[in-house]
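One protein chain is absent from this view; the other protein chains keep their places.
Moving on, here comes subunit A:
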Amino acid sequence: MQQKRILIKDTDLKKDRTRDFYTAFLTEIQDKKLEEKVQLVRVSDIGIYGKGLTVRVLPENFLYCDVETGDISRIVSESVVEGRPIEALLHKPDDKQLRLVLRNCGLVDPESIDDYIKHDGYQAIATILEKMTPEKVIEEMKISELRGRGGAGFPTWLKWKLTRAVEADQKYVICNGDEGDPGAYMDRSVLEGDPHSVIEGMMIAAYVIGATKGFFYIRAEYPLAIERVNRAVTQAHEYGLLGENILGSSFKLDIEIRLGAGAFVCGEETALISSVEGKRGYPRPRPPYPSVKGLWGKPTVINNVETLANIPLIMLKGGKWFSSIGTEKSKGSKVFALTGKVKNSGLIEVPMGTTLKEIVFEIGGGGIAGKKVKAVQTGGPSGGVIPEDFINAPVGYESLQKLGSIMGSGGMIVMNEDDCMVDIAKFYLRFCVDESCGKCAPCRIGGTQLLHLLEKISEGKGEIEDLDRLRRISRAMQKAALCGLGQTAPNPVLSTLRYFEDEYKAHIVEKKCPAGRCAGLFHFSIIEEKCKRCGLCFRNCPVQAVSGNRDQGYLIFEEKCINCGRCFEVCKFEAVSRG
């Protein structure tokens, strides 16, 4: 029997039950004399929530939910000793999901080209090379209506067609793996879990446009993705799937990897090109588009990781099949990184048209700690906040845009009453200000001014005219910034202003932060009627802002208080108020 690791987590967060369960599990292991072979670990997070006691058996990765103490001996004998899953206990992912892009992740060994080939890998390119002209492939892609998954949603077939139409002695295909939205890891998961699909997608793109050279642009912070892509490229070369005369045809393609230094702007295609060329990652004006003048001035197609991973599947199953999934204008599926104040966070993939409500409540299991979901943020720093009133909105390029957000590359953050909208806007804006390349004035200065205004407001120093300033700068950035980063950077500000202007006004007029996030805009006081004069707050205050004694009671001196919230946390009688 090989070495095993068993992870335990009570997803209902019941401390005593976990301890008893752990003890029982440990006893069972000791009884069966398996201490040497099995490591039992209590983990702090297992990736799912509200599913009772959960057990994960590694390396097989069986995940069992709603486990009871009575199941322990079965798990040990069948799964740990014999390595078999127990069907009845297995965690069943909800059926709202549809795994197209992630189809191979977790199923196919990402380090084995043979395993990929066993799962229909390189079938699509083989068929294409055998009997399809580039025009035919474009036709099929047009039927599929696949749109770029990097965020902008440009039709992939059209990008290919435009690049194909330009005559040049050299063309390039680039895979954009410079995923940079905070909290997003869709592309990383695909590159780590299924690198061959992306390579196959690049091969098809290269064949169509007539490129003989391809580049992966992957950020250096993704070492495992880089390692796996590297290995996959080497394997593909060894199998004759890259190089000259691929599969006996005249098609040739070499692929190299370029590492990005993690600048967000280098996800913008013209800045990415500069970076691959070894220059400062500055965007440049378009036109000329990369399809005409791209890498080293040659026609270049740049597709996002997720876009490319879709392509072999489309070519195998047909464009018509693909376009049968999704909404009228947004076809196929989309991967989202679901996080925030939601029970089940993680990477999910749903058909376009799935509503936010289905994602948050059925897949995500709803808000945490019984708190009401207030809004959903999509599109990362370029996106916006969609309030709970619009939670029935389906995901799709146009539908989210109509609500003042964007689909973006797939970040999705659930927010509740503890989230302050001014603070959220500030968070995203700070990200964009940090990541602004500094080339164009609207983004470079506009972003800094917006951030300054938000800081002012969250410190209670805002004036009502600042709302007008926010809107004016935002519009100038949207209209006059050079690249997508600057044009969309004000979106978090505009969307929170659109739906939560009253929160801004509470900060400005009443000098209050309703969510209790903005330090300085709330203060602590002791409610005399509730106070039992226990003195906990007095003893715990780090700056001696609480004074008094057990006879006379206690008071908090505002001028000394640093709003750390320690008294609020330690009080057992809810006698400290925050407001």
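We take it that a contact is a pair of C-beta atoms (placed from the backbone, for glycine too) under 8 Å apart; a residue touches a chain by one contact, two chains touch by 3 or more; residues count from 1.
Just so we're on the same page, contacts and distances are computed from a predicted model.
A.B. asks: The chain dropped from view, which UniProt name applies: "Dolichyl-phosphate-mannose-protein mannosyltransferase", "Cobalt/nickel transport system permease protein", "Ferredoxin" or "Phosphoserine phosphatase rsbU"?
C.D. replies: The record for the missing subunit names the protein "Ferredoxin".
A.B. asks: Touching the hidden chain in the complete assembly: which of A:136, A:320, A:472 or A:539 does that?
C.D. replies: That would be A:472, which touches the missing chain.
A.B. asks: Taking the entire complex into account, which one of A:482, A:508 or A:521 touches the absent chain?
C.D. replies: Residue touching the absent chain, from the options given: A:482.
A.B. asks: Of A:446, A:462, A:492 or A:514, which residue touches the hidden chain?
C.D. replies: Hidden-chain contact among the options goes to A:446.
A.B. asks: Going by the touch rule given at the top, which residues of subunit A touch the chain that is not shown?
C.D. replies: Touching the missing chain: residues 263, 280, 284-285, 287, 433-442, 444-449, 452, 469, 472-473, 475-476, 479-482.
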